[in-house]
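Apart from one protein chain that is not included, each protein chain of the complex appears where it belongs.
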Amino acid sequence: MQPVLELRGVTKDYSAHRAVDDVSFTVQRGAFFSLLGPSGCGKTTTLRLIAGFERASSGEILLNGRIINDAPPYCRNVSTVFQNYALFPHLTVRGNIEFGLRRKGVRDMAGRVNAAIDLVRLAGKESRKPSELSGGEKQRVALARSLVLSPDVLLLDEPLSALDPNLRLEMRAELKSLQQKVGITFLFVTHDREEALSLSDQLAVMNRGRIEQVGAPRELYLTPRTRFVAGFLGSINWIDGVGVRPEAIRLTRTAPQNDVRRRRARVESAVFLGNRLQVRSRTGAGELIVAEASHSEELRPGETVHLWWTAADELVLPPEPQ
Amino acid sequence: MNRVRAIALTPGAAVIVVLFLIPLAITCAYSALTRGAYFGLGPPWTADNYRRLADPLYGMVFLRSFALAAASTAICFLLGFPLAVFIARSGRRKNLYLHLVILPFWTSQLVRIYAWMFLLRETGLANGILQALGIIRAPLPLLYNDGAVLLGLVYAHLPFMVLPLYAALERLDPNLLEASADLGARPWTTLSRVMLPLAAPGIRAGAVLVFVPCLGAFLVPDLLGGGKSIMIGTVIQNQFTTARDWPFGAAMSLVVMVIVLVLLWVGAGRRGEDLL
Partner (left out) sequence: MKRALALYAVAAYAFLHAPLLILAAFSFNRSRYTVWTSFSLDWYRAAFRDHQLREGAWNSILIAVTATTISTAVGALFAYGLWKRRSRWLSASLYLSLITPEIVTGVSLLAFYQWIFQFWRLHLGMCTVVFAHVSFCIAYVVLVVAARLRGFDPGLEDAALDLGATEWGIFWHVVLPYLKPGILAAALLAFTVSIDDYVITSLVAGVDSQTLPMVIYAMARRGVNPVVNAVSSVIVFGLGAMILISERLRAS
């Protein structure tokens, strides 16, 4: 099946630096696809290239098989939800949501607009102006405004980062169910790994303008192809050039019997995190290893412990290029 | 803290009361008196001065002043808006470009009006170039008419329009313009449906700052219009110099004040004080 969105070797140069470097990936119709990476990795620039706010220096961007590099934003059937929502302050909620439909000259707007308002659960607030809305409500207006146009791809630029932490979790769940209900392809940009891992069908990790790896969240977490991906998706220990995740390390007071990788270490700190204990220990060779233990354990700094893990849990990855 | 505040406010309040409010009150009084034999004025109290203003002759003057002020405002907006957009988008060089607009204005209004006298007269540069290019054979009377006055008014007040427009545009979130395009609006639509409505406070401020001085302008119609383009400002000035009809001049001044106040009330609405 033809992917709804495809990027081939897309590059964006600014005078001082290269923001997007030979980026290629495909997005399938109806998927929740995330671009994940630290600030400055080029994910937002990539989004803007797809939306049409910037022009690619080289490479092709294809929407439904057609190259759209030269098409201005108002000619592309993609819609953007901005980080600061960008709601028109001089229009009401209804006016904002209608905006795109008016541009298309759609006749029977009321029906579609009402459906969108119900979809994001803003019924009763149509006549309010953006200044009278809370952060979460503004975001829902932004979503409705874009969704009502049935775009081929909905682009979301870190939509949850401006919300309070508890609201963020709530909106995360809402976003996922919304996407599944509407069936529109979502391209989601974020720096929050939990968000990306929990929401996405497919995930692309970016670093310094390049794509490090694309795949399903589980695949990227369990079988990362670079150290950067491994480290970005979760905490990881690098012991003797080999990576082991804290949750894969077992911690005992007596030495293990079976044929496993092992280290003997002295506890430096044991932090109670509620559902588990995070233990930092230092080996005789000076390596710092982070492991997890049951929250009912009583470990004191200075105690000697044995850390062990199986070979299967190891991640052997090449070191980062300079 | 009240003592400090009282001391700080007193001299200024005195200046405002003695040198502004009281003179206005006296002007009100004079407008209802009669012109004296030589120079003075005195009783009887009369409303004649206001009745005289109803004469169609003065009606024409008011109309012309309104028309010229309105035209100047419109032209200043058309010329100033793109410039304000340019400056707002110019990134690091914003300050430089702003200064380039303000600088010539800050020097001397008289000189700037005189410059156009120099350019537009029959033996001036404008005619010289047109003749040299063969477009005309005899010099055109570019000076001493409504057109020259309009040009002078626009030239003198353009910065007053550019600055508030720039201030309003600068505060505009660029994401809003991107969102508009993203939702399918072509550039002209983004301009009319998003940019202009959101710049409205700046447009209002600019319109007031251009229209009001243009309405009561004196130097431009006097120097660039000769005797041909009479505006309210020149008539009023005349009453207090050559015509020596102070009560009539006072009446006219008050009518202008009232018109200005009404315009401000209509134009600025409830947020009039915010302009200060």
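As written, the chains take the letters A and B, and residue 1 is the first residue of each chain.
Here is the rule we go by: a residue touches a chain if its C-beta (ideal position, glycine included) is under 8 Å from a C-beta of that chain, and two chains touch if they have at least 3 such contacts.
Every value quoted in this text rests on a predicted model; they were computed, and no experiment measured them.
**Q** Given the contact rule set out at the top, which of the displayed chains would the hidden chain touch in the full complex?
**A** Looking at the entire complex, the absent chain's contacts are B.
**Q** Would you mind spotting which of B:53, B:130, B:172 or B:260 touches the chain that isn't drawn?
**A** Checking the options B:53, B:130, B:172 or B:260, the one contacting the hidden chain is B:260.
**Q** Taking the entire complex into account, which one of B:70, B:85, B:130 or B:172 touches the absent chain?
**A** The one listed residue touching the chain not shown is B:85.
**Q** Given the contact definition stated above, which residue among B:47, B:63, B:125 or B:262 touches the chain not shown here?
**A** B:125
**Q** From the listed residues B:101, B:130 or B:172, report the one that touches the chain absent from this view.
**A** That would be B:101, which touches the missing chain.
**Q** To test your reading of the contact rule: which positions on chain B touch the chain that is missing from view?
**A** Chain B touches the missing chain through residues 1, 3-9, 11-13, 15-16, 19-24, 26-27, 30, 79, 82-83, 85-87, 89, 97, 99-101, 103-104, 106-112, 114-119, 121, 123-125, 128, 155, 158, 187, 208, 212-213, 215-219, 223, 232-233, 236-237, 240-241, 246, 249-250, 253, 256-257, 260, 264, 272-273, 275-276.
Simple rule for what comes next: only the chains that are shown with their structure count from here on.
**Q** Chain A to chain B: how many Å between their CA centres?
**A** About 56 Å separates the centre of chain A from that of chain B.
**Q** Quick check: in the complex, which residue numbers of chain B touch chain A?
**A** Residues 173, 175-176, 178-186, 189, 193-194, 197-198 of chain B touch chain A in their complex.
**Q** Could you list, by residue number, the parts of chain A that touch chain B in their complex?
**A** Residue positions touching the partner: 51-53, 72-74, 78-80, 82, 84, 86, 88-90, 99-100, 103-104, 145-146, 149.
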